[in-house]
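Every protein chain but one is kept in place in this view of the complex.
As written, the chains take the letters A and B, and residue 1 is the first residue of each chain.
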Amino acid sequence: MRVLDRTGEKLDLLTVNIGPSHPATHGSLRIICGLEGETIKAAVAEIGYLHRGFEKMVERGTYQQVMPYTDRLNYCSAILNNIAFSKAVESMFEIQITERCKVLRVLMSEFTRIVDHLICVAAALADLGAQTAYFYYFVPREDAMIILEKLTGARLTNSFSRIGGLYRDTYEGFETDVLDFLKKTEESLSDVFKLVDRNRIFLDRTQGIGCITPELAISYGWTGPCLRATGVDRDLRKDQPYFDYQTYDFDTIVGTRGDTYDRLMVRLFEAKESISIVRQAIKRLKPGPINVSDPRVSQPQHEFAYHDMEALINRFKLVYEGVRVPQGEHYDALEAANGELGFFITSDGTGNPWRIKVRPPCLTQFAAFHNLVEGGMVSDAIACLSSINIIAGELDR
Amino acid sequence: MSAEIENSPVPQQEAATLPFLTTSLDAVINWGRSNSLWPFPFATACCAIEFMSLMSARYDFARFGTEFMRFTPRQSDLLMIMGTVTYKQAPILRRIYEQMSAPRWVIAVGACASSGGFYDSYCTVPGIDHIIPVDVFIAGCPPRPEAYIEAAVQLQEKIKDESFLTERLARLRDRGEDLPS
Partner (left out) sequence: MKTLGTDYTKALVPATAADISCAQQSTFDWLASRFPLDQDPLAKLSTSAIVRREDLHEVVQALRDTPEFAYDMLIDIIGIDYLNYPGHQGPRFAVTYLFKSMRFAAHRFQLKVLVDEEDLVVPSLHDLFHIANWAEREVWDLFGIRFEGHPNMKRLLNHFEFVGHPLRKDYPAQKRQWLSTNDPLLDQLEARLRENGMELIDPIPLNTPAVEDVIKGSRR
C-alpha cells in the first residue's frame, strides 16, 4: 500500500499481521501494523480472542460460584482476584472481616503479587531473548506453587477466598515454607537483576522504548505498576487503604520515563517491597477465627448444623440459595498485580448476581498500545507488549 | 537394510561380521517420530501458564523428546491446544492445523480445549474436536504438569502403533492413485 506522509513524501508501506497465534502475543492478541521498513507507522490492536463470557456465566450461579470464574481472570495471581471479589461482596454487606483473615489476605495478596511479577518479568525477558531469567525465576515460582498447593489444594486456580473469610486456615509449617520461599525469591531476584542491570543489550532494547506520558496514561485509565512507571505516585494500597495496609511499612515504586525499562524495573522492585510486606504480615499472624460469624454469609460449623435446627436450615439455605446480597449496586476495587481490579456488582436481593462487571486493569493498558509502539521498530513492539503484562483472561473476560 | 550393506564401502566379508539388526520399516520410523515430537504450543489461556512450568527446570518436558518448541505450524508435528478456544479463535486454529504437514498429532489440554470446560457460553467452542481431530485429551483445569507428561507418553505409544505404509497408501487412494509398483 502506498501512502503520502505529512511532508508529502511517498511511502511504500507493508501490512503485517502479528498474532493472535504468535509467541509474543500470548495466543490471544492481534496487532496489525503498517510498516515502513521495520518502523511501525500505524498499528491497530484487536482483542476478544479469549472472550469466554465471564459476565454471562456468573449470572447463572450463586455468588460463591463466581469464585472459580474469578480465578481465571488473571490466572497468574488467582488469589488476588478471589480476594478482590470477596471484598466487593463484603462491602455490600458492610461486614468487617476478622483480624486474622485480614492479615492472611494481605499475606496471600502480596504472595501472589510476587508470583505474578516473577512471571511477567520472566516472560518479558524471555521475549527479549534472555531465556536464563525464565529458568532462574521459575525455581522460586515452583516453590510458591507447592506452598499454594498445600494451602489451597490447587496449583494455579486456587479459589482460596470466601465471602466473609477464607477457605481454610494455614497448615502447620506454613510460615517457615513462606519464609523459605521469600529467601529463594530474593536470591533469584538479585541474580536476575545482576544479569540485566548493566547488560548493554537489555538496556538498549528497553530504555526509551515505548514511552508514554503520565497525562496520556491517565487518560487511558492506566493504573498499577505501568502507571507508576510513568512517574505517577498512586497506589490504592496507600491512597485508599484496605485490610489495614496503612499500618504496613512499604514504599511505592515510581519510575521516571514510562518506558519499557521502567515498567519492568518497577515490577522487580515492587516484588521486593511485597517480600517485606509478607515478612511483616507473618509476624502479625495471631491465632483467631478466619471466618466472620455472620449467619448471612458464613456457614455454621458442622457441630451446630448437626444438632441445631436453625443452623441446619441456615446451612441448607446458604448452599442452595447462596449468599443473599442486599439489593443495590456497588463498585469496589483493590490494587491487583496489574493495577486497579474492581468489581461492579448489581444485586437484586437474591442469591444470584444480576450483573457483575469486572474492571480489568489490562484492558486500559492494551487500549493504549498503538501509542506505545508507533514510530518504533517491530522488535520494540514485542518488548513493549511483554512489559505491560497483558493477561488475556482478564483482558477479554 | 541388507541392501544398504551390500552397497556400502565396507568390504563384504567384513560387513557380514558387523553387528546389525533387522526390523520393520514402521518400527524405525515410528521410533524416530515418537521420540522427536516438535510441539507447536497453541496457548491461549491459563493452561499455558502450567505449560511454562512444564518447560522450566522442575518438570523439564524436554526429557520426552519434545525439546524443540516451534512457533510455526509448518515445522511442527504436535499441536498442543492449551486453553479456551472461542468462536473468534476457531478459524485460526483450523487454519494452523491445515498448515501443519502430515504426520501431525493433536493434544487437547485441559477441560476447556476438550469440552469447553465450565465456560458453557455463547462464545466458547464446546471442545476443539468440533474443529479438528484430536489424539489425546487431558483432563484438568488446569492439568498438573505430570498430566502433560503422561499425555506425551500416551501419544508416543499411539504413534508406535501407526503404520507408515498403510497411512501413505490410504492417502494415495484418497487421491485416486496407487502405489508405484
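Convention: a contact is a pair of C-beta atoms (placed from the backbone, for glycine too) under 8 Å apart; a residue touches a chain by one contact, two chains touch by 3 or more.
Predicted, not measured: the structure shown is a model, and the values here were computed from it.
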Which displayed chains the hidden chain touches across the whole complex: A, B
Full-complex contact with the absent chain, from B:Ser24, B:Gln75, B:Ser101 or B:Thr166: B:Ser101
In chain B, positions touching the absent partner: 87-88, 90-92, 94-95, 98-102, 120-123, 126, 175
Chain A residues that touch the omitted chain in the full complex: 1-6, 10-11, 13, 15, 17, 30, 32-34, 41-44, 46-48, 51, 53, 55-57, 59-60, 91-92, 94, 214-216, 218-221, 231-234, 238-241, 246, 252, 254, 326-331, 333, 340, 342, 344, 346, 348-349, 354-355, 357, 359, 363-364, 367-368, 370, 374, 396-397
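Operating definition for what follows: only the chains that are shown with their structure count from here on.
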CA centroid of chain A to CA centroid of chain B, Å: 34
For the chain A and chain B complex, residues of the former touching the latter: 20-23, 26-28, 48-53, 56-57, 68-69, 72, 75-76, 119, 123, 134-135, 138-139, 141-142, 145, 155-157, 392-393
Chain B - residues contacting chain A, complex: 42-46, 48-50, 52-53, 56-58, 71, 83-84, 86, 88-89, 92-93, 96, 118-124, 141-142, 144
